[in-house]
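Input: one structure, supplied below.
Yeah, one chain of the complex is gone here, protein chain that is, but the others are all in their spots.
This part shows subunit A:
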Amino acid sequence: MSLKTVKPPLRSAAWRISLWATLAFACGTMVVFVFLQSFVAGDIQRRSDAWLSGEVEVLGDVAERTPNDALYGRVVGEVAELAAREVPNKLASGSGTSDSVFFLQSGIDGSLKLWVGAGSGQDHLKAIFSAEIPPEHPSDVRVPGFSVPFRVACLRIGDGSHIYLGLSERDELRVLRSLRVRFFLLWLLIVLLGFSIVFLTTRRMLRHVRSITEAASRIGHSDLTARVPTTKRNDEVSQLAHTLNRMLDRIESSMHQLHTITDALAHDLRSPLTAIRGKLEMSLAAMNGEETAEPIVSAIEELDQLTDFLNKSLDVAEARADALRLTVTEIDMSQLLQTMVDLYEPSMTEKGLHIRLSNEKGIIVVGDEGLVHRMIANLLDNELKHLVSASSVSISLQCRDETAYLVFEDDGNGFEPDVLEHLFIRRVKGKTSDGHGLGLAFVDAVARAHGGTVEVMNRDAGGGRIAVSMPLAPEKRHHQMAATAQAG
């Protein structure tokens, strides 16, 4: 289905939803990563600490057992270098002895007794002394000239000297950094992917929602047979569509019920009315114009009034439930109004009323001919019944903004204020009115059924004003109807 109005994506609900969803997702994964990273960092540290503690003990053992002779330095140095080759977390590097590990033995007097590692070792020794490393477990030592701190384990051996084994945290940090970089790239990818998936999915879903809204708004007052589109998927949107359709089913069925009831009521009342009227007419014919026929004549007239009242009541009842059944055709309002005024003009003149008609030509509406005829007849009847002699009524039909306006203005007594408020509620009428109080309720009902309105007010200059508006026949429907008429 093609949508008439596609909103710019930045202002759509799909965009907002996916933005928020992505933000939440990104933050969540970031938190998870921070936890993960600190766990990995801690683990790496624990491993290197374990290695350091183990190695320093081995070296201490070796240093203690090795006789303190000329070979001492070389033996312990060899062992220290061997140990350095098994450095954990070490990244492949070309150099045999890297600067990431050092071994240092300080004498009792604090002098550098033995040094294995890059450089002279003096800086390291100074840094170690100033850091005051506790003998129990390894700790960080910052050595001038090295950007990355060393993890240093300490052991005091039998002769009172200390041995230190230091491991640069450079490799550890490098591992963590590479972990971060990889995570960040992956995270970016996933977030972007997630965003687009969420955006596309919600957009599709909301597009479906919009198509449901559009379809639902197209289902008019009288046409309840249409349904909103559904899909086979059993998601919330499709459930919404199904629920809407079920609701429409129920409305249609209660409307059908209402029609059945009003039809049955009409039928059950009309059949006896027909029989009574027929019998009255036959008796009337048998009397052949005698004076005694008067009661029968008035009975027939009252019967006709009763029938008319019944029809109007049922129409108003249906209209109030927005359930009037329309058989629509194009109606030339201008021509209809002219004919109606011609029909009523003699009665008005007879009563001493002046009638003025200002009729714009060629105003065409789409509607139920019978109902619109009766609506205008009701308006004219209303004027004829309620205006006193020598009043004048001006009727105008004009079209503005795709709408036909039919306005009745008179200079009579106007509407009683308490009646004015409830005029469209059936059976409300003025104290002096002799009608059923259905007239204007019926006018309102018909106008509403055709998508129009009725406004009633008292004019400032005195008298009443009734304005009926009805939408003009749209060109499109015009063509459609012509096509159906041809097909039928």
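One rule holds in what follows: contacts are C-beta pairs under 8 Å (C-beta built on N, C-alpha and C of every residue); 3 or more make two chains touch, one makes a residue touch a chain; residues count from 1.
Keep in mind that, in the parts below, contacts and distances are computed from a predicted model.
For the chain omitted from this view, which of "Peptide/nickel transport system permease protein", "Transcriptional activator protein CopR", "Insulinase family protein" or "Phenylalanine--tRNA ligase alpha subunit" is its UniProt protein name?
Matching the unshown chain against "Peptide/nickel transport system permease protein", "Transcriptional activator protein CopR", "Insulinase family protein" or "Phenylalanine--tRNA ligase alpha subunit" yields "Transcriptional activator protein CopR".
Which is it among A:40, A:179, A:248 or A:293 that touches the chain not included here?
For the chain that is not drawn, the touching residue is A:293.
With the full complex in mind, choose from A:11, A:232 or A:267 the residue touching the hidden chain.
Result: among the candidates, A:267 touches the missing chain.
One chain is left out of this view; which of A:28, A:119, A:352 or A:370 touches it in the full complex?
A:370
Sort through A:66, A:230, A:307 or A:413 and give me the one touching the missing partner chain.
Residue touching the chain left out of view: A:307.
In the complete complex, which positions of subunit A touch the hidden chain?
Contacting residues on subunit A, toward the hidden partner: 259, 262-263, 266-267, 270-282, 284-285, 289, 293-294, 296-301, 303-304, 307-308, 311, 314-315, 325, 327, 339-340, 342-344, 346-347, 350, 370, 373-374, 377-378, 380-381, 384-385, 435, 439, 488.
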